[in-house]
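Excluded from the complex is one protein chain; the other protein chains are retained at their positions.
The first chain written gets the first letter, and so on, giving A and B; residue counts start at 1 in each chain.
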Amino acid sequence: GQEFRFGPCQVKGVMLRELQEAFWAVKDTVQAQDNITSVRLLQQEVLQNVSDAESCYLIYAMLKFYLNTVFKNYHNRTVEFRIMKSSSSLANNFIVIMSQLQPSQEDEMLSISESAHRRFLLFRGAFRQLDIEAALIKAFGELDILLAWMEKFYQ
Amino acid sequence: MKNVLQWNPPEGLQEAEVTYTVQYFIYGQKKWLNKSECRNIKRTYCDLSAETSDYEHQYYAKVKAVWGTNCSKWAETGRFYPFLETRIGPPEVVLTTDVKSISIVLTAPEKWRRNPEDSPVFIQQIYSNLKYNVTVYNTKSNRTWSQCVTNHTLVLTWLEPNTLYCVHVESFVPGPSRRAQPSEKQCVRTLKDQASEFKVK
Partner (left out) sequence: AGALAAPQNLSVHSTNLKHLLRWSPVVVPGGTVSYSVEYQGEYESLYASHIWIPSSRCSPAVGPECDVTDDITANVQYNLRVRATLGSQTSAWSTLEHPFHRNSTILTPPGLDVTKDGFHLVIELEDLGPQFEFLVFYWRRESGAKEQVKTVRRGGIPVHLETMEPGAPYCVKAQTFAKAIGRHSAFSQADCVEVQGEALPLAL
């Protein structure tokens, strides 16, 4: 079957298609709520030319942020049924991915993990510059960018 | 990745002398940009392929109508993501027949090119998991069957001589919304089997 390979980190039991379809069902609704089109949180500097070795650290940090900050707060703010359903499907699949990611903590990987962390800080920094409401909507609306990047590691 | 903005004329003005002006926007950047070839145009489409050729960016486009001294509000698209939303064109299909076989040679669809002289980028270089679904219809037995392949050549052997076979091929990339467009159906006849002809005489 298909699986994610973020460098050394292997993830089974997730159908990328299910994630993409969950987001696609609400893409237009969510992105239409994002009026700050001059800001892109997942800028190219965050996701471009990420090495395999870096990818496990970066995806771990990104998913943790989405679970702890984006979905959690977004869940409370949305009563629109379709968005709740999509958000739930994405969040629960992110939990499955997170549970299988074990980024190495060894010293020789320090420079790589720091490089991934800098990329994550770029994303989080842009998120924190916005009002929380706008930031949540924008982060949720950019899940197509994150999922498209994850697709490169799906084999 | 040929990306064309299309729109309908305003209600009730289908026949009027209306002109349109288009602008586009790269998500995450600051300003709306003009598309000079689509300023005060009469047609209701505008090719934005050049402006949206970086398929990892996301874009918006908008258009407004002008007739006489009147000017409409801007009508704006949603956020357009070429990497996910482009439709995968069909491969080029070349068929060669023999008595009992048909060889099929596929050429991957190409990414839209700004200039014909630019070197081609094949869709497979963007979507490494590109696959082809080859569908074969035997007009004599009225049977259809298909085969999923990833490489570019396929030989159908042990076919029936002097029989018309129709073939069409669809390239597809697994993903939620990447619609695919099958190739035109091509029909070829396998050659006559001279040996069995001789036998009959």
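As a working rule, contacts are C-beta pairs under 8 Å (C-beta built on N, C-alpha and C of every residue); 3 or more make two chains touch, one makes a residue touch a chain.
As the structure is a computational prediction, the values presented were derived from the model and not from experiment.
In the full complex, chain A contacts the hidden chain through residues 1-2, 12-15, 17-18, 22, 67-68, 71-72, 75-76, 81, 84-85, 88-89, 91-96. One chain is missing from the display, and on chain B it is touched by residues 136, 138, 141, 143-148, 156-160, 195-196, 198-199.
Heads up, the rule we're going with is that only the chains that are shown with their structure count from here on.
Between the CA-based centres of chain A and chain B the separation comes to 30 Å, rounded to the whole angstrom.
Contacts from chain B toward chain A in the complex involve residues 25, 27-30, 56, 58, 60, 78-79, 81, 83-84, 174-177. Note for the complex: chain A touches chain B at residues 17, 20-21, 24, 27-28, 31-32, 37-40, 43-44, 48, 141, 144-145, 148, 151.
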